[in-house]
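A single structure is presented below for examination.
With one protein chain withheld, the remaining protein chains of the complex are depicted in position.
== subunit A ==
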Amino acid sequence: MQTDRSSKLSTPNATMGPKLTDKKRKSREPEPESDDELGNGLFDGVLSQSEDEEDYIPSDDEKEGEDEDEDDSGTEGTEGSEDEGEDEDDILSEDIPSDLDAEEEMDKLVKQGEELEITEPGVDPKPREDDSMEKNFRIEKDANGGERYVYDEIDAAYDSDDTDAQGPVNTIGDIPLSFYDSYPHIGYDINGKKIMRPATGDALQSLLDSIEVPKGWTGLTDVNTGNPLNITQEELEIVRRVQMGLLPDDLQDPYPDTVEYFTSIEEKMPLSSAPEPKRRFVPSKNEAKQIMKLVRAIREGRILPYKPPEEREREEQEEDEVHFDLWQNEEPQAPNPMHIPAPKLPPPGYDLSYNPPEEYLPANKEREAWENADPEDREKEYLPQKYIALRKVPAWGTLVKERFERCMDLYLAPRVRKNRLNIDPNSLLPKLPSPAELKPFPTVVQTIFRGHEGRVRSVAIDPTGVALATGGDDGTVRVWELLTGRQVWSIKLSSDEPVNTVRWRPAKDAFILAAAAGEDIFLMVPTHASVTPVLDQASRDVLAAGFGYATNGQGQTLPAGKEPPAKWARPGTKLEDEGVLIRITVRSTVKVINWHRKGDHFATVSPAGQRSSVAIHTLSKHLTQIPFRKLSGLAQTAAFHPLRPLFFVATQRTIRCYDLQKLELVKIVQPGAKWISSFDMHPGGDNLIVGSYDKRLLWHDLDLSNRPYKTMRFHSEAIRQVRYHKGGLPLFADASDDGSLQIFHGKVPNDQLENPTIVPVKMLKGHKVVNKLGVLDIDWHPREPWCVSGGADGTARLWM
C-alpha cells in the first residue's frame, strides 16, 4: 500500500528525471538520524518538516519547486534543464563531503569484510566518477604479494529506474497506523530503525496553518512517515496536464526533430585515391570452378538444359498417355461378396422419344399437374414431348445436372441390396375352399321379427328349435314362432329397465326361459301352442322344486347379519299368471346369463357388481353362490365348459378357466384383445372364440397355447357377440356394430395333431346401424344351419 502510493507519486518524478529525484532521495538519506536529533530540538524539526510536509524532500527541494513555480511562466524546458544543472551542482556540492566520508567508511568496511548494504545508500556515482577521473580503485596486495586493483562496488541503486530501491520505507506492512499511536515512532525502515513520528500540530502549527495554507496541502497524512502528505508543484502540474488531456510530462517532446544519423548527401569524390586492384580485372577462379561444376553436371546429364514450356508440356502429355495392355495377364477374381456394383441407369422408354406415340403425350391437366408439382415430388423428371422433326429438338437443359447427380449417387449414395419379390402376389394368398363346398351356411334373411320398440338386446332359440325368445330395450320378453315370425307370447318384465339377456334352459325336459332385466332375473315358462300341457307342467315342477328346498332351510348357510347374495322369490300373481314363476334379485344389473348344459345351474355376470359380479345359481336349490371373493378386472362374461366341470370367466383382457371340482385356477387364456366383449366354447370343448370391442375375432386352441391361434379382423366396428353352432355343424358367427354378421366355417378335426381350418364364408348384411350400434346378439338354431340375430334397429332376423 504504502509503496504503491509512493511509487504512484514518485513516478512522475522518475519520468521527469530520474537523476533528480534519486539524488534528492539519496541526499536525504541521513535524515532519520537527524530526526532523532530532532526529537530533542523540537521546533527546528517541526518547522522544517512542516514546510516540506510530505516526505523526504528537503527544504531546498521545496524551494526549488517554488522557484520553478515562479519562473514557470517562461520557457519551461530550458529552465528546467538549467534547474537540473543547478540542482546537480547543489547536490554535488553538498554531497561530496559526505560521500568522501562514506568512502572512507567503505574502505574500512571492505577491509573488515562486513556487509555493504549499510553504506550503500550513501554511495553516489558522481563522486565516484570524479574519483575515476582521479582514481576509482585501490591498490592492494594479493596473495602473491603483487599489486591488485580493487574497485569500488558499483551501486546498483544509484541512477537506476528501479522503483523498488526507494528511500526509507515504513516496513510495518498492512496494518493501521493507529497501532503505533502510543509510541513515539510510527514504524521501522528497511534497516530496522525506528521511524519517528513527526511532530504534529500544536498551537503554533495551527496558528501557522491559519495564517496560510502551505502549498500543495492536501490534509492527508503519509502513512510511511506520518507526515502530512503534500503535493508538490510538479505533481500538481502533472495532474493538471492529465486533466487537460496532454502528455503528463511536458519535458518530453512528442514531436522531436529527426536526427540524421546518416547523411543523405552523396559524396561524389572517392575517399581514397588508391588505384583499382588487379583482381577487379582478372576473371575469378572461384567462379570458373563453379561454372565448370555446372558444365560438368550438364554434360553428365545431371542438369537438364532449358526447354520452352510448350515443348515440355507436349512431352508431359506424351508421358501421360501411356498405352499398354492393362489386362495382359488378367486373372478373373471372384467378386467380393460385400461389393455391390452400382446399378445401371434404366434404359429409355417410349416416352423419352423425341417423337413418341401420341398416347404418351401428357394431357393439359397432367402437364399442369407436373409443372405445379415440386421437382422432388414429380414421378418423372421429364414430360414426354413431341417434335415434328429432328431439327427441332433442343438441347436437354438439365443433362449436366443429371450427370452430376449420377456421379453423386455413385460416390455418395449408400448401396443396399434389396431383394425384390418378383412373384405373383396371388401366390401369397392361401388356397381357400370355395364357399360352395362349405355349404350349408346361412345366406339370406328368411324372417324378420318386428315388434320390439327399441333395440333387441338378446335373442335365443329354444332347445327344440321351434321358438325364438327375444328381449329388448322396451322391457319385454317376446317369444316367436321361429319359421313364421309370428309372436306367440310376450311379457313386460320391467317398465324402465331393458331386458339385457334371455336364455333358454338347455335341457329338453322342460321349457324354461331365463331373462334378466336390471337386477332381477326372471325364470319363466312361456305358454304357447307347441308347448304341451305335460311339458308345461314339468317345467313348472322344475321351477317349483326349489321352493321346498329353500323352505327346508338347507340353503341357509349364511352367517347371521350377512345379506344373501340373491333373493329368490315369486314375482307376484300378475306375472305368475303370465308364466313368470321366479324372480331372483341380485345386487347389480345382470348382463349375461349362461346355463350349464344339464340345466340345473346357470351363471350370471353383472359387470358393475364388483365382488359379486359373477354368480352361480342352482335352480333345484334356489341357491345363489358367489364363487369369487375377488376378481382381477371387470368380469365381462362367464360360461360353463360344455363337457367338463370347468368354468370360464372373461375379464377385460383375459379369460380364466377354473376347475369347479378341485376349485382351482386351471388356465389363463390371453387373447391379446383390449376389451373382450364375448366368448364362446366350441361344443368339443377344446376351442374357444373370443370377440372383442377392438374389432378382433380370435380363435383359441386351448390345447395349443394361451395365445390365439388365429386372429381375424373383418369388421370395421366392435364385435358384440360370437357363437358356435352347437348342433354339429362346423360353423360359427359373430355380430358386430357395423351391422353385419359374419359366418365362418370352422372345422375342428378329430385328429389332435391337425389344426382347425377356418374359412370365412359369408357376410350377412341387413341390420341397420342405429346410434353406432349394429347387431347386438346372435344365436344358432340347435340343428339347422340357421341363425338369428337381434339388432339395434328393433328387429330380429332369421338367416337361413
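Keep in mind that, in the parts below, contacts are C-beta pairs under 8 Å (C-beta built on N, C-alpha and C of every residue); 3 or more make two chains touch, one makes a residue touch a chain; residues count from 1.
Operating definition for what follows: contacts and distances are computed from a predicted model.
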According to its UniProt record, the missing chain among "Rab GDP dissociation inhibitor", "Pescadillo homolog", "UBC core domain-containing protein" or "Ribophorin II" is "Pescadillo homolog"
Contact with the hidden chain, among A:I211, A:M244 or A:I388, goes to A:I388
Please pick, from A:A143, A:L345 or A:L663, the residue that touches the omitted chain in the full complex. A:L345
Which of these touches the unseen chain: A:L207, A:I291 or A:I448? A:I448
Quick one: which of A:I211, A:L326, A:L663 or A:L753 touches the chain that's been left out? A:L326
Which residue among A:R312, A:K439 or A:R570 touches the omitted chain? A:R312
Please give every residue of subunit A in contact with the chain that is not shown. 304, 312, 316-317, 321-327, 330-333, 338, 341-342, 344-345, 347-350, 352-360, 363, 382, 384-385, 387-391, 393-404, 406-408, 410-416, 421, 425, 428-430, 432, 434-435, 443-445, 448, 710, 712-714, 740, 742, 758-766
